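Let me begin by handing over the structure; questions about it come next.
For this depiction, one protein chain was excluded, whereas all remaining protein chains were kept in their positions.
Right after this comes chain A.
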Amino acid sequence: MADRRSGVRLVDRRGGRVSAAIEVVDLALSYGEVRAVDGVSLEVAEGEFVGVLGPNGAGKTSLLELVEGLRRPDAGTVRVLGQPVWPRDPRLLPRIGVQLQASSFFERLTTREQIHTFASLYGVAPARGDEWLERVGLVDKADTRVEGLSGGQAQRLSIACALVHDPELVFLDEPTAALDPQARRNLWDLLAGINDSGRTVVLTTHYMDEAEVLCDRVAVMDAGRVLRMDTPAALVRGLDAPARITVAPGQLRLDEARALPAVEDAVESLDGVVLVTRDPARVVARLAEDDRLDGVRVQTATLEDVFLDLTGREYRA
């Protein structure tokens, strides 16, 4: 645990403070008995791509809505781009972009009309909307009504609408939820590019691979609390989970495997013998010496292991 309030202080490589796009201090929100957000403190630096990871009902959306200024917190403060978000500040709104969980579109408008409407709301020329349609690959769907878009297309339009006014900070609430694997990968390419101009991005997701691929830092959230916040690699390292090395069948007997240095345990499986070790480099070097590397597979811990370790494995509806 980083500290009691699961807060994370942001420092750059020289140890100095980085100017924060988001500063959240002791934030809390309850719905009746349910503590949706329970004492969260965190900072997001300008230009960072941050993921909020958690199971359904962890409080991700509530946290996001508090940070966006949609809800009044029971306690704590949120500053975005140096300004308090509550009460609603019309001067701050053009600087942030939001994509909400549902596809929030005007009914029965075409893709082009939709983004032009949002452009007008932000006082941006319609041509900028057209540029964004091109960037998200929806030019050939420009005259299709939003009701006729596929899930992936609707999400891309929704992201384009959030970015049409070129905000400094953008919030994306589960942009890849309910998409098929192809559409998800497709969207990742788009998402990976949206902070290239120094834009800060905050994204919620319950896909580990997504957080690992896209995010500079990840906040793991459960039951209204941020359990840990760090880079994906540091989170995995911090897990101290053993690596698993699989050696193809016939290369190694189980008793030989158990006798190898640094191997904690070995088990038979259909794929061969699986060696459990905290020093995979040493074990692989030894296997190389013995010329037993054919078909060797090394699996290290993933963010998913971190997540399950932190949030538990019990089934949740």
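One rule holds for everything that comes next: a residue touches a chain if its C-beta (ideal position, glycine included) is under 8 Å from a C-beta of that chain, and two chains touch if they have at least 3 such contacts; residues count from 1.
Simple rule for what comes next: contacts and distances are computed from a predicted model.
UniProt records the chain missing from this view under the protein name "ABC transporter permease", selected from "Regulator of SigK", "histidine kinase", "RNA polymerase sigma factor" or "ABC transporter permease". Among the residues A:L93, A:A142 or A:A262, only A:L93 touches the chain that is left out of the figure. Check A:S19, A:Q83 or A:S104 against the missing chain and you find that the one touching it is A:S104. Mapped onto chain A, the interface with the missing chain covers residues 68-70, 88, 90, 93-94, 96, 98, 100-109, 113, 116-118, 120-123, 145.
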